[in-house]
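Shown here: the complex without one of its protein chains, the others still in place.
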Amino acid sequence: MKLSGVLSLTLLSSLCLGAKRSSGGTFENYHAKSQSYAPLRLDDASYDELTATPRNHSVLVLLTALEARFGCQLCRDFQPEWDLLGRSWAKGDRHGDSRVLLGTLDFADGKGTFQKLMLQTAPIFLLFPPTSGRNAKPDGQPIRYDFTAGPQSAEQVVGWMSRYLPDGPKPAVQRPLNYVRIITVTTTLLGVLSFLSVAYPYILPVIQNRNLWAGISLITILLFTSGHMFNHIRKVPYVAGNGQGGISYFAGGFSNQFGMETQIVAAMYGTLSFATIALALRVPRMSDPKRQQLAVFIWGGVMFGMYSFLLSVFRIKNGGYPFHLPPF
Amino acid sequence: MAVEVLEPFLKGDTGRNTRGLLRLIILCTIAAAAVASRLFSVILDPWFNFRATKYLVQNGFYSFWDWFDDREASHPVAQLVYEPRKPAEEPKRTRTWHPLGRVTGGTLYPGLMVTSGIIYHVLRFLSMPVDIRNICVLLAPGFSGLTAFASYLITSEMTTSPSAGLLAAIFMGITPGYISRSVAGSYDNEAIAIFLLVFTFFLWIKSVKNGSAMWGALTALFYGYMVSAWGGYVFITNLLPLHTFVLICMGRYSPRLYVSYSTWFALGTLASMQVPFVGFLPIRSSDHMSALGVFGLLQLVAFVEFIRQQVPNKQFQTLLRGLIFVVFVVSMGVLVLLTVSGVIAPWSGRFYSLWDTGYAKIHIPIIASVSEHQPTAWPAFFFDLNLMIWLFPAGVYMCFQQLKDEHVFVVIYAVLASYFAGVMVRLMLTLTPVVCIAAALAISSILDTYLVAENPIPKETQANGQATSDSIKSAADVIKDSLRSTRNPVLGIYSYVSKASVVGAVTTYLLLFVLHCTWVTSNAYSSPSVVLASKLPDGSQHIIDDYREAYYWLRQNTPDKAKIMSWWDYGYQIGGMADRPTLVDNNTWNNTHIATVGKAMSSREEVSYPILRQHDVDYVLVVFGGLLGYSGDDINKFLWMVRISEGIWPDEINERNYFTARGEYRVDDEATPTMRNSLMYKMSYYNYNALFPAGQAQDRVRGSKLPAEGPQLSTLEEAFTSENWIIRIYKVKDLDNVGRDHGSAVAFDKGNKKKKTAKRRGARVLRVE
Partner (left out) sequence: MRSLTLFAAYLSSIFTTAVADSNLSTPLSSHQILPDNFKPPEVFKNANLLRNINLEKGYVRETVNVVIENIDANEQDTYYIPFKAEAIGNVGGLEVKDKKDPEKPAFRSEVVEYDPYSPTQFYRVTLPVPLAPSAQQTLAISYHVLSALAPLPAAINQQDKQYLHYTFSTYWPSAYLTEKQKTKVKFSTADVPGFTAEPLREGKTFTYGPFEKTPAGVEQEASVRYESTRPVIHATLLERDIEISQWGGNLATEERYWLTNKGAHLSGHFSRVEWARTQHYNPPTSALRMLTLPLQVGSLNPYFTDDIGNVSTSRFRSNIREANLELKPRYPLFGGWNYSFKVGWDASLGGFLRKLKNGDGYVLRVPFLEGPKMSEGISYEKVDLRVILPEGAT
């Protein structure tokens, strides 16, 4: 309640201010607007008006395509950050001392501009320096910023802007406190704690269970030694087509792999390990000679076959590898 | 245990002696095999370490400590930085990090050099004068023999089976994962560090088992040695506390643990602080804080134990527990506060990037740019460890069987090291020892079970069966929380057929492993990075020796003080082989300095030339693999140079400008103007067109056709290009005599020399910048 009151108050006051200065020119007009709704939502006309030369202010325009049919995930990912940046800027720069206007031009509103600029991709930032006034730049050509490094945070964009902007106030990004998140985390934490304290007697044997720990350790080890971290860091695809409609399970090349490939490899390692464990620990504890004989053959066979298959897979990855075992 | 079956095999004193002797002989053979398998090639690398060792041997330990690897006292920048300089000081020579110079003694881990120096002096004392160079070459193989021995010791602590230790030793001796870093001539810190790592772990386990301060002190001693030898000591610094912590959590606190950990921590920290490069880090950086925290925790736990023994009051104990919890929380809070306030340095970047895998790419491109710091794909694991990679989990599982303190250690080590090895190729080295240990445990347990001559008698009679089930019950009672698969007592293998088949299969696998190791070693790891070996169609080996060709050219035919600029990867090699000062090298810690080089490489000539002049650069060296298809060249590393310099000069360098509009990294006609005007691009492709018929120039690494018009250079001139074009050296031109800028001077010369062509292609000459 209180918050909204403050908001409406600022809104009102800014409107008044805007009204007072509205006669001042393009910048003042838009700055007043930006106080109520930032960043500004532009269309072809307002874009042209804002960026028309001579101008005594800077304009930062985000050219984006938010509609779902364009499938611009990056645009949508960035939009909250951009809105946050616009609001912080508007709040931090009430009197327009920085002489910077922030605007969004969605493809839906400004097809003409996109065509004029011959843009194929979005989102793109254009920063128009002032062409008249104290900090004027003679050519007035916009500086372009592409999102090559993925989605950026509002702080990063401010950092980039302030490198090119003339001196003046540069309001920092103010992130609103995420109350929901704080509450969720606290509740969850408390819940978990209370659950633990209640269930402690039941959990303790589980925690102290050696088999459980052994299982966890083995799974972790298998995960890591089969290259899971590589998948995680390099963000490799899970599988890829082989160009003939089928699926290629194994990526070509020694330092290349697919997500599924590592799972197959982990499974092979696991099978081999399990066969080893069975042969070493289980089989000698069997009391029936017949069954023991059978178990030895089964596990031995599994191990042999699997290792042979593993070698054959490795030969796919490393062309010149000379060794192999019979079946594969 | 299966070993019990073995016991009657050789009994009594004679038997023990025979077995001891046999074991010794086998160990010596293993060590010899380990050394021998590393002698495929002998090329010393990196040279910086060798040079430092030579300096140490010639000038003694103390002057090595103070060795300031610099050159000209008269250089203005150097003076600015290192004022005040005593006038009496003799002028020394800068070899590295021009113009800053390098206080070598304080910026490296001296363990390697000191080790070679000591060996050198000992051999001299024994009147066996050996060239220091030979010591350096053979140090790594020699220490690998010792590593094999150390892994024998540590594995023998894990199990009663004598064969496990021997298997671990031979695995350690020949596994490619370790050979890759210890071939003859690879004179790097890792050469001795792995031995120290394994041996320190052995001593630690010994000390935890015995609770003896002596073993603890020995652990600390070798830990100190390790600190002086390799930055990877942080692994030990965190693994030992973690082991202790886990033991405490498991309720396995014992006075033995207290004695060994306290001894190790106190002495080890003191020892590590003796190394100048480490200095006060152990009490000021987060990397070391876990050791300190666990030390504090251990004191608390010991205190509680003490109280508990004295006061058998339950309420009091609860109170105490609460108190301890509070103390623990408070001390953690203080630690965090100190870190935030900056008294304790936060995690070092390299270490941090291990946890947050995306961190390095964004914040420290220098670290992410090194190929050794890339994540590991699964074929690399299999390539380096072969069958051990699947024996490894089995061995770890077997550690759960008994789960004594030392087995806990192996489990923790295994999990952590496999994570690290997955994140960074380089850390495969720390994984290798534990893989060898675990694999040896697994294989030996199989062999011990199946290589027993006598068969157990099948228990068929009812009475026996009753007895068996009784014994099963009692056994299950004794080890209550044992593994599911080991609840029944060991009986043995009944038939010879099973024995023969399993033993036969395992032998096959082991033989295959040996073949694999030989193959890998002779193919992949025998040629150090400086020499490229390729196979000719007829099977003979062809050596591509361009690096040394160019370095030797520099060494012989450039002025002694000529400064060479190259990307930092080649700094050590130039410093060592070409014996010329470099701007940056493999150990440069100054990010800005590296970024300066990156900027000079990635900017236009007009921007780069002043940078080159400011840093007194005489020659610029680039690595170009386009002719040969050598992919480790500078154009492929170029984006890192761009990124690193963009970190410092975001206004001037922008990575985006090196990509085409469609986001491709190209070198052909479609390459962006920024790319084509960058110094690196120009130097790489200068004159390269002339090798091909017009318009046919091909880059065989990028697999692309190059622009018909080759780049023009005006501020540099080609000085030398190696036989296969891998190394190209350019001389930085002096300022023009008449005061023109270089572009117009070149254009003028061209116009003068070839008036007709100039007229015909007038536009082109004008376009030259």
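Labels A and B are assigned to the chains in the order they are written; within every chain, residues are numbered from 1.
The rule is short, and it goes like this: a residue touches a chain if its C-beta (ideal position, glycine included) is under 8 Å from a C-beta of that chain, and two chains touch if they have at least 3 such contacts.
Quantities reported herein were computed from a predicted structural model and do not represent experimental measurements.
Asker: Considering the entire complex, write down the shown chains that touch the omitted one.
Answerer: Every shown chain touched by the left-out chain: B.
Asker: For the chain not shown, which residue from B:H516, B:R548, B:K637 or B:R702 touches it across the whole complex?
Answerer: B:R548
Asker: Over the whole complex, note the residues of chain B touching the chain we left out.
Answerer: On the chain B side, contact with the omitted chain comes from 42-44, 47, 531, 543, 545, 548-553, 555-557, 576-577, 687, 690-691, 717-723, 725, 731.
Everything that follows uses one rule, which is that only the chains that are shown with their structure count from here on.
Asker: Between chain A and chain B, what's the gap in Å when you average each chain's C-alpha atoms?
Answerer: Centre-to-centre distance between chain A and chain B: 31 Å.
Asker: Sort out for me which residues of chain A touch chain B in the complex.
Answerer: Residue positions touching the partner: 120, 146, 148-149, 160, 163-164, 208-211, 213-214, 217-218, 220-222, 224-230, 232-234, 254-257, 261-262, 265, 268-270, 272-274, 276-289, 292-293, 296-297, 300, 303-304, 307, 310, 314, 317-318, 320-323, 325.
Asker: Would you pull the chain B residues touching chain A in the complex into a rising list?
Answerer: Chain B residues touching chain A: 2, 357-358, 374-383, 387, 389-394, 396-398, 400-401, 403, 411, 414-415, 418-419, 421-423, 442, 445-446, 449-450, 458-459, 468, 481-486, 488-495, 497-498, 501-502, 505, 508-509, 512, 515-516, 519, 523, 650-651, 655-656, 659, 661, 663.
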